[in-house]
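Please read through the structure below; I'll follow up with questions.
Complex shown without one protein chain; remaining protein chains in place.
Let's turn to subunit A:
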Amino acid sequence: MAVNYSAKEEADGHPAGGGPGGGAAAGGGGAVKTRKPDNTAFKQQRLPAWQPILTAGTVLPAFFIIGLIFIPIGIGIFVTSNNIREYEIDYTGIEPSSPCNKCLNVSWDSTPPCTCTINFTLEHSFESNVFMYYGLSNFYQNHRRYVKSRDDSQLNGDNSSLLNPSKECEPYRTNEDKPIAPCGAIANSMFNDTLELYHVENDTRTAIPLIKKGIAWWTDKNVKFRNPTGDGNNLTALFQGTTKPVNWPKPVYMLDSEPDNNGFINEDFIVWMRTAALPTFRKLYRLIERKSNLQPTLQAGKYSLDITYNYPVHSFDGRKRMILSTISWMGGKNPFLGIAYITVGSICFFLGVVLLIIHHKYGNRNTSADIPN
């Protein structure tokens, strides 16, 4: 009974923990209790579990359904995008025939400013509200050095940052020992062409009213960008002690005549400060609101665009464009999304069909294979 004996003894009085098991290598198991493990669902890994079974039978219908959803969405987006009216003029003046060619090598401080006029014809009328953009190409607003080159505290009206801008603004931080407001490369390179649109009818030019407010994000205009605070509302006084960005013709407090669109909260400035993601980009410039229900916003016909050409792009092989566009629920004209949806939906549908065939083939072979084996 030698063997039984040892077992009995252990069962009687000596909990095994003090016994031979307590060697030097307890490791992670030190938490092991000598008592019986709890019979809980968690500890026994028996939590009620749902096991999704992705079989051909469940996934193939899903493929069809996804296809059937995606294709109509794609078509919808595509049609919407195609219905958007968009007109684009490149006014860089690279071609010698272009009226703006004379301004091509303009510099920042050329006085008087170079102006040019481009005439164009709209074939179709723009029915709803029209949005006027300026577009730049080969302009790297997403350059690492460029993106960082700003001081958000300064732009938020922080007085200490106003006079002592962040180091990130280098080399556009100070000029002649005065802090630059707004500092940084972004602000310094603000787009400063002026675009004016005229409707030409029987040789008479009617200026089209361009609204310059409501082009920036609401949160930017009302929260993120603030003018410095102090005694009174005189911006000139508030910006005392700072200097204008090097490339600007006039200081920031003279950007606009209206006080609620001047200084840091000038909407053109705010729009510019939202850096673009890609080197070819457009930014909202003006709004053209539809006047009445009877007339389209811009009827088909002749127009002329007066440009005050201040912004040099030729040096970096850039392009400047003016874009007129209507807007739908999905934004501006962009066929990509619609095409992508249609493509993916079609692939889904197609694969659904192919897999269904394969599935059927396999299924048939299965049933027949069972018999000889």
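Here, a residue touches a chain if its C-beta (ideal position, glycine included) is under 8 Å from a C-beta of that chain, and two chains touch if they have at least 3 such contacts; residues count from 1.
Here is the rule we use: contacts and distances are computed from a predicted model.
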Hidden chain of the complex, named as in its UniProt record, picked from "Phospholipid-transporting ATPase", "Large ribosomal subunit protein mL38", "Cytoplasmic tRNA 2-thiolation protein 1 isoform X3" or "Ubiquinone biosynthesis protein": "Phospholipid-transporting ATPase"
Touching residue (missing chain; options A:K102, A:R205, A:K224 or A:R319): A:K224
From A:R274, A:K302 or A:R321, residue that would touch the chain that is not displayed: A:R274
Sole contact to the chain not displayed, among A:T92, A:N188, A:N266 or A:T297: A:N188
In subunit A, positions touching the absent partner: 1-7, 10-11, 14-16, 19-39, 43-45, 47-56, 59-60, 63, 66, 70, 73, 77, 129, 131, 133, 139-147, 149, 152-153, 156, 166, 170-172, 185, 188-189, 214-217, 219-220, 223-224, 247, 271, 274-278, 280-284, 287, 312, 315-317, 325, 327-334, 336-337, 340-341, 344, 351, 355, 358-359, 362-363, 365-366, 369-370, 373
